[in-house]
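All protein chains but one are shown at their positions in the complex.
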Amino acid sequence: MAVRLGELARHVGAQLLGDPECLIERVDTIQDATGGAICFLANPKYRKHLAHTRASAVILAAGDRDACPVNALVCDNPYLSYARISGLLYPRPRHPAGIHPSAVVAQSARIDDGVWIGPCAVLGEGVRIGAGSYIGPGCVIERDSRIGAGSRLVANVVVCSGSVIGERALLHPGVVIGSDGFGLANDGGGWVKVPQLGGVVIGDDVEIGANTTIDRGALRDTRIESGVKLDNQIQIAHNVRIGRDTAIAGCVGIAGSTTIGSNCTLGGGVGVVGHLELGDNTHFSAQTLVTRSFPEPGYYSGNFPALPNGEWKKATVRTRQLDEMARRLRRLERRLLELESVRHGDDDT
Amino acid sequence: MAVRLGELARHVGAQLLGDPECLIERVDTIQDATGGAICFLANPKYRKHLAHTRASAVILAAGDRDACPVNALVCDNPYLSYARISGLLYPRPRHPAGIHPSAVVAQSARIDDGVWIGPCAVLGEGVRIGAGSYIGPGCVIERDSRIGAGSRLVANVVVCSGSVIGERALLHPGVVIGSDGFGLANDGGGWVKVPQLGGVVIGDDVEIGANTTIDRGALRDTRIESGVKLDNQIQIAHNVRIGRDTAIAGCVGIAGSTTIGSNCTLGGGVGVVGHLELGDNTHFSAQTLVTRSFPEPGYYSGNFPALPNGEWKKATVRTRQLDEMARRLRRLERRLLELESVRHGDDDT
Partner (left out) sequence: MAVRLGELARHVGAQLLGDPECLIERVDTIQDATGGAICFLANPKYRKHLAHTRASAVILAAGDRDACPVNALVCDNPYLSYARISGLLYPRPRHPAGIHPSAVVAQSARIDDGVWIGPCAVLGEGVRIGAGSYIGPGCVIERDSRIGAGSRLVANVVVCSGSVIGERALLHPGVVIGSDGFGLANDGGGWVKVPQLGGVVIGDDVEIGANTTIDRGALRDTRIESGVKLDNQIQIAHNVRIGRDTAIAGCVGIAGSTTIGSNCTLGGGVGVVGHLELGDNTHFSAQTLVTRSFPEPGYYSGNFPALPNGEWKKATVRTRQLDEMARRLRRLERRLLELESVRHGDDDT
């Protein structure tokens, strides 16, 4: 697929400097690009490569236009324009329509037009798959679940009974939707299982990374709103709610009944305990443990970054002595005050 | 399924206030329940909904009975009674018996009565499946593994060769049992694999969450005792032992040869290093790193919860200065003592 540079400029609303007829066939990095490729310059660290780039065109901000030796698309957010141009040049792979003979599809399942059901996929009774969706090899969709139009379940995804997934979903391999929440009542040491009767409801345009798990609700539903983006290996417990366009990095765990607002970001490895409320536009840095609600927008942290082992040992030993240090500090203050008052008394005499 | 309230009261040993003939058909939350539903009141946060509930009955403690506008089941532990009543109203789904034609079952596999082997499931030579069990779509059970009666492997579960799982197990999608432990011997930089020759032995009534992994032992077995409950995305390394009725929340990692006692709880994201002993009734809060044995019952923590970013920066910078601060504190104490003794000397003169 090749697109004229002028068309790309119109597609992203950028100012074109150079030849609008130049054919662009692919994207590449600024340092590796050759003829036919378009690249972008967003991170100043890469500015040193601009003078030598062999790309056919560079997407960049106004401040870099004069230093660009080739065609340029000038815009406010080069990375965003790059994402859009790349999306145009590399559309989602097309797929055939039909049901592979090795797939097992229940009679009452309703499959809309243009859907592909891959080898060894299994669809239960009452399942509905929206038009144009792709259900990859080894996916299991249990009874009464619904997948919206234009969705893609790559491979070995499991969607448990009664889950609802919106349009244009992208679920990577190993995703599990609608497994039982971890609901247990203690009975003198042993545990009695609390049946998990809610579902999972996922909006439109949600992407879910490889091996991420989202549990079904206990009584009402676990809810993931439209535009949410989840990375790999994330655990989302029962009755969690995640607001629109929130993005969560890999290895995050969110405990039961916590509500996360819209437009939030959670860094990798963040843990959020249960029954909290994190407001819209709250942001948490990597490996932070969140133990109380943060209703206000802001940036929150709670980790202790790596140090050389010797420094770290001193810091942890001292941390354990902190309470004692604080008490010694207070005693010193009292004694000093006494000395000073005596001294002051001396001065007075 | 509908059950008379009087029967539910007897089932959980609760005192019934109201109409024993009232038919209960479902459970719901106290705020959403309508006629035919039973709900519970355990968390004081929800007490405000009691006066307005439209449930047919509420399970509650004696202190709340007078404020209840509808039928009540009075008991000591409303959440436990709710779990039992919900379990009665919503039994595990029934399943047919038989082997789906797309399943691949080795000739020497022994399948007891009432078992269902789902589409595209694969059972190796010498596998034994106990009566009434459900092996869901895409599950792989390698040779010589045994699954006890009444168990349910939901979908895409993998049980590696020679694993032993007890009765009434519930394994959620993506669980892996019996993968090789991480056993390596260093040979001047490179690694020589140590064959993992032990197995995994799991007791009765164990629930294992989605995408949780349990490695086989190196020489002897990894052991999970009866009644253990594991949430999603947990990693259990080779030769770990977990005692009866211990419950572990999501994203926990337990390193090799560690022993965890009975009736313990580990919060989400806890990490336990290898070769430790955690005694019975030890409890660890979320994201705690456990680096030494804790043989005594108790509650242990080790995390630093989230702060607004500015406060956090100050705290981490200061933590690195702690050793210097401690030394300055000691110098101050010495100097002050000297001043005081001089002062004392002044007084004496």
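Should a chain be cited, it is by its letter among A and B, assigned in written order, with residues numbered from 1 in that chain.
Heads up, the rule we're going with is that a residue touches a chain if its C-beta (ideal position, glycine included) is under 8 Å from a C-beta of that chain, and two chains touch if they have at least 3 such contacts.
Because the structure is predicted, anything quoted here is derived from the model rather than measured.
**Q** Can you work out which residue in B:179, B:226 or B:309 touches the chain that's missing from view?
**A** Touching the chain that is not displayed is residue B:179.
**Q** Which one, A:11, A:100 or A:128, makes contact with the chain that was left out?
**A** A:100
**Q** Give the residue, chosen from B:142, B:167 or B:231, that touches the chain omitted from the document.
**A** Considering the complete complex, B:142 is the one touching the chain left out.
**Q** Mind listing the subunit A residues that contact the chain we can't see here?
**A** The list for subunit A reads 27-29, 32, 77, 79-80, 82-84, 86-87, 89-90, 100, 102, 118-120, 136-138, 154-156, 170, 172-174, 207, 209-211, 227, 229, 231-233, 245, 247, 249-251, 262-263, 267-269, 286-287, 303-309, 312-313, 316, 319-320, 322-323, 325-326, 329, 332-333, 336, 339-340, 343.
**Q** In terms of residues, what is the contact footprint of the unshown chain on subunit B?
**A** These residues of subunit B touch the chain that is not shown: 102, 104, 120, 122, 138, 140, 142, 156, 158, 160, 174, 176, 179-180, 182-187, 189-195, 197, 211, 213, 215, 219-220, 233, 235, 237, 251, 253, 255, 269, 271, 273, 284-285, 288-292, 294, 298-305, 307, 311, 314-315, 318-319, 321-322, 325, 328-329, 332, 335-336, 339, 342.
Simple rule for what comes next: only the chains that are shown with their structure count from here on.
**Q** CA centre of subunit A versus CA centre of subunit B: separation in Å?
**A** Taking the mean C-alpha position of each chain, the two centres sit 25 Å apart.
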